[in-house]
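Only one protein chain is missing from this complex, and each of the others stays in its spot.
Moving on to chain A:
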Amino acid sequence: MTGNLEVFQPRLERAYVQAFLLDDNHDNVRDHRRRRRSSRKSNVEDATACHDAFRRAFGTRLAVTYENETRLAGCVLYYLLTTGSGLQTLGEEYCDIAQVAGSSRLPLAPARRTVLVFFQTVLPYIAERLSAKAASSNGYLSSDTSEDLGHSERASGANSMRHTEGEVSQQSAGQVNDSVVDRNRDPTSPCSQRLQSLWTAALQRWPRVLPGLRDAFLFAVRGNLMLFYFEGVYYQLSKRVAGVRYIHMGKLFYKKPKYHMLGMFLLIQLSIVGGDWLRRTALPNLADSMRAQAMDQNFTVGQKGILVLDEEGNQLLDSSELGKGASENMASNGSSKCSLCLSPRQSPTATPCGHVFCWNCIIDWCNEKTECPLCRSPMLQSDLVCMYNADV
């Protein structure tokens, strides 16, 4: 397996090398490195190399089932043997750079190295597994959740399925090579039951949180990239979180390139995305609450109006009259009053200029003169639209 490690040059690191440091001016080491580099395979081949070894050892069936896991195992091994044990990876060696603690610039302590390896390998894997599973089990859950999850022969098949999945994610913590899956565990033991119900509850909530979480993660990754373009320190989010940076150990033969333009573009893109997100999530809530407030105010104004009418009108003492007065008052408050008959609009009808009157009022005026009573824009009787289906 260690022979295959050379092909596990991680993709992001290579991107880093290409984007930032790789240059032909490394004269003295170039030939040597070139040889090594040419022995490396393409990305796709990289990914399948460890997988290939696994397939030969355990057969195609298992290899297909645990494709992701074998890849993860390869990555973990690679990083443990390089970063984890305080050595350079191939890419780092190639470019004469080494990882140091971001603050002190000293070589990495074991704890920090472990954290970094964890961030770089296991965490992305777990996240991917969780989201994929949530997506696939979504439909199944929605049909099953109405049942009591604690008991059931009916769900036993599903139980064993979930069970396996749980184990797979446990395996992701590093014991992938142990491919023997224990399917004989008693599914009704109280501990596993509790675990299962917790797991199901998490799954139920997961799909709702998932899209937002994924967006947030992508946003963070891009934000990190933007910062990298500006300051040129942390290319990967994992390195930023672990506080691990690169320093160049050899001689610099060329001027360090600047990528501020790229950073600016990313900044613009991120602010647009962020603004859009704000508009979609935060602003509607704000608007809702403001609308609610306005409704409250309208309501109190309406009540005041009724009171005023009450004091003022001797004729309005009759209760039916009072109701009429109130409705009229409301009509004058809103815009639902026809400016031709001065009453609430009957069969509201719109002119091409957007003014609204009663159907009868505006038709009568149209026979007199073909212009809008309010703004005098010309109109034809055939232009009038009675708004049967509008709430005006």
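One rule holds in what follows: a contact is a pair of C-beta atoms (placed from the backbone, for glycine too) under 8 Å apart; a residue touches a chain by one contact, two chains touch by 3 or more; residues count from 1.
In this section, contacts and distances are computed from a predicted model.
Peer 1: UniProt name of the unshown chain, from "Ras-related protein Rab-3", "Vacuolar fusion protein MON1 homolog", "E2 ubiquitin-conjugating enzyme" or "non-specific serine/threonine protein kinase"?
Peer 2: "E2 ubiquitin-conjugating enzyme"
Peer 1: For the chain left off this view, which of A:84, A:102, A:223 or A:373 is in contact with it?
Peer 2: The one listed residue touching the chain not shown is A:373.
Peer 1: Can you say which of A:118, A:219, A:277 or A:365 touches the chain missing from this structure?
Peer 2: Only one listed residue reaches the unshown chain, and that is A:365.
Peer 1: List every residue of chain A that touches the chain not included in the displayed model.
Peer 2: Residues 312, 339-343, 360-361, 364-365, 368, 371, 373-374, 376 of chain A touch the chain that is not shown.
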